[in-house]
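Heads up, one of the protein chains got dropped from this complex, but the rest are sitting where they should.
Presenting subunit A:
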């Protein structure tokens, strides 16, 4: 899950940069950059959940 989270964050960044290079209309750029940020947020959430899972498992062990 951690690797997927990190990859999603990198993908989000790539989408943002690609939108600037490939699109010219401001509206389209905004839409893609917002989509990129959403993808990054999803990646961040996955990363956070994976570490939360580690804590919960440690707590159960205790």
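Worth pointing out:
In the analysis below, contacts are C-beta pairs under 8 Å (C-beta built on N, C-alpha and C of every residue); 3 or more make two chains touch, one makes a residue touch a chain; residues count from 1.
As a working rule, contacts and distances are computed from a predicted model.
Of "Bacillithiol biosynthesis deacetylase BshB2", "ABC-2 type transport system permease protein", "Ammonium transporter" or "Anti-sigma factor", only "Ammonium transporter" is the UniProt protein name of the chain excluded from the display.
Looking at subunit A, the residues touching the absent chain are 6, 9-14, 16-17, 20-21, 24, 26, 29-30, 33-34, 36-37, 40, 43-44, 47-48, 51-52, 54-56, 58-59, 62.
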